[in-house]
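A single protein chain has been omitted; all remaining protein chains appear in their positions.
We just call them A, B and C in the order they show up, numbering each chain from 1.
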């Protein structure tokens, strides 16, 4: 079973072979490293950019305007906060020219905590990303979705932001989460597509498996665990957290439905609505800071449209509103949702008597 | 009665005379112009910066760290989106050094629509600002608050962002909204402190009235209209919009309470709670785009803490999630809340039968 | 600062310009000027909310537009202009009436359908990328289209990228980004980096804001060809642009060109949009030169101006009657595909 980072790499390969990707670029994206997380090893069109995030986004916009198909990377989303104006412009290109120009670029960037990244390698970007009108925003939680969402992002005529939950990059898929065409055997796959450390890295060439196309539709959620009592709406790293908490809750007889949103914009409102109408209780979970948070948008819409369906106050479980995520485990754990936090929210919500 | 822009100018004057302000700077802030909105005319410590918003924020941080008291300006908040990383760092300076350093700077910037500013002179900044942990955020709706919040911002030991609703800058106060010490007569005030257009502007000197200190506490809301049936929580330009809508609603017998938050962070939760407990119906109004919006935070907290106080679904009235605000009046009006939009929300909320 | 041409120029671009070319240049300069004056009048008469434009830059902007390799796609030139680009767009052959439409923010405005300020052009079929308000962002995007230019026709193309912006704006990091990304050794890009220096940013004089004596010097550490020229003389501008473009087209490397220009009606309507007497009027000067050289008569020149004037006056009356955009049109073109279009809350 491929890991998420292998899945991304395979999608980029398919993207450049079959779907017109012309450039995969960013800091340390080209040889010899192939990305801070190995995500671009062996990609033919990959190249190293100057250390300049504004330049990276600007280059991607320019390439996209000129009919190329760029996949650009910001090495950590923590370093994209000086590019919000350019991201807004990319999202506005089609609209402000009233349909004259298109800007089909993909911007990928690792997000979130869970690797002890301290203050400036632990940021989330969902609040920022969902504020960018004109962009589509996706965030996979497993290798198969990572593969299929990347291919959908690549062929999309709009700018698409691809948020990579960094804590999940090395996690393997569960059964059913295969990349179509990957060899069954992990070791075999690794031998084919993982660049051996050390040695002359710029000489190495991957041997790609025969990969099939898979387009996970942007805008479609996935019910990763059906349940009857409480709905959790989440994405990325917190899907696994929520599933863990749901397992625990099941022991007490609480049956939690977990929705992996996968696309943050446009998002699958039907999936949320259907689930809330069934469970009547809902918790929104994400890692971003809790003031002016995307989960608050989902919660607001739920309240506006489904007020009388709710048998308990809807809840947000999110990151704390502090200037950063501290390095010490004690600090990181206190700053972003953990399994225990989610479980506590489930229990409170499930136990609520209307 | 002073206008808001005169009030700001007078506060900056008092700030540099009595409260240690060392620098008031930004693009076109110094002579001869004294600010795109005349907000810094006659200010002794004012100076023109290079056209570089990152440099402006960086300079302000550096000055603040070195014990100066800077008031920096971003000419329109629309041009602050490439500085979010620096704003985050300013907010994190005290926290990340665990109390070692302070960064007492004021950043002022005009926000919002209402002057036919088109795509890039109509942005709101409340969603961005409220995401910045470590910052205090204020937004006045009348000259007296503008004066008193500026003085509080200046003496605050933290970075404070001062959002100036540009549609209100030329609006005079209502009775009770005087700047303490301003001469009663508008013409007299204008003669004293408004730089005459044309002529040798760099030679002109203002004659300041004898102004008194006034510190509007950061974190304290103001109930600008008490009411029994529906609460509106808003700030800045929309305070006047909400009051207008409330007047209309009163004709139908709906008595609307309007809370002017004044401080967006920290915000006056007690004021909101007390009001919602009284009216049991609440609408949050602001101009920023509606996905991942600060009003959604307030709504979320209301739902989490006051669920059973609510006799109608709480509502958000906000800007539309589109890439920009179009120039034509038809477009601008369709993009941000208008009196009619707010009135419709009041009617719906008031009429709701639980 | 006086006009000098680089020693690096080639192909004998210094040869005299033909009378036909000079007259064509003059005609387009008049047209561009009349357009700007019409826009200002519309603003002053309440037929628009804001004016910003390029009067005083015709002697540079018109030659630029004439020299553009106009077309669609990376075999042709890309233009990343700022809000003073009307002379260039007119020289490329755009209809001035469309500029009036944008001024009046009508639904018929082809550049933005009433969304954007006047002189914020967008012409996909001619590679004119959307002009946006934030100063200098175009300099970060230009290397992207330039890389596409470089790849076109298997590397044999002659299309280049042209980016313009003002003097004050060069303080933004994006200007440095453009210098850096276009001059990487072994990865040089065919981009003509232009700075129009009118010695002001709104109210702020050049003096006191710049450590560099000439902005064009900023290209030197990057091994770039650089030049500063008098943009108030269309012959000098034309020659300089031709030489610089020829270099960029042939060598596939960047060139930094600083052009000294006038701001003939001040910064924008925010500063009154009145004629500034102490700035050089490139059109008046050029006209006089053509008259002195007997290439045109005063009468003929006046007739040209009067004709354009009448045309645009008539057009402005018609444009006034054209419909405004519909409120619900704010939802149009959020996405290039259907997803989310018309969906106010971002649902699929």
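The definition used in the following text is that contacts are C-beta pairs under 8 Å (C-beta built on N, C-alpha and C of every residue); 3 or more make two chains touch, one makes a residue touch a chain.
This one's a predicted model, so the numbers in the text were calculated from it and none came from an experiment.
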- Message: One chain isn't shown here. Among C:94, C:160, C:176 or C:261, which residue touches it?
- Response: C:176
- Item | Hidden partner chain, touching residue among A:68, A:97 or A:335 | A:335
- Listed residues B:15, B:34, B:50 or B:209, member touching the removed chain: B:50
- Task: Kindly state which of the options C:125, C:187 or C:317 is in contact with the chain not pictured.
- Result: C:187
- Logged for chain C, residues touching the omitted partner chain are 171-177, 179-180, 182-188, 207-214, 217-218, 220-224
- Contact footprint on chain B, counting only the chain that is left out: 23, 50, 52, 54-55, 57-68, 70, 85-86, 89, 92-102, 104, 130, 133-134, 136, 156-158, 218-220, 263, 265-270, 301
- Query: Residues on chain A that touch the omitted chain in the whole complex?
  - Reply: 27-28, 30, 32-33, 36, 48, 50-55, 78-79, 82, 116, 118-121, 290-291, 320-324, 326-331, 333-335
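Following the convention adopted for this analysis, only the chains that are shown with their structure count from here on.
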- Calculate how many whole Å lie between the centre of chain A and the centre of chain C, each centre taken as the average of the chain's C-alpha atoms. 40
- Task: List the centre-to-centre spacing of chain A and chain B in whole Å, with centres computed as mean CA coordinates.
- Result: 34
- chain C: positions in contact with at least two other chains: 112, 115-116, 132, 134, 173, 334, 345-346
- Note on the structure: chain A touches at least 2 other chains through residues 54, 85-86, 92, 95-96, 130, 133-134, 265
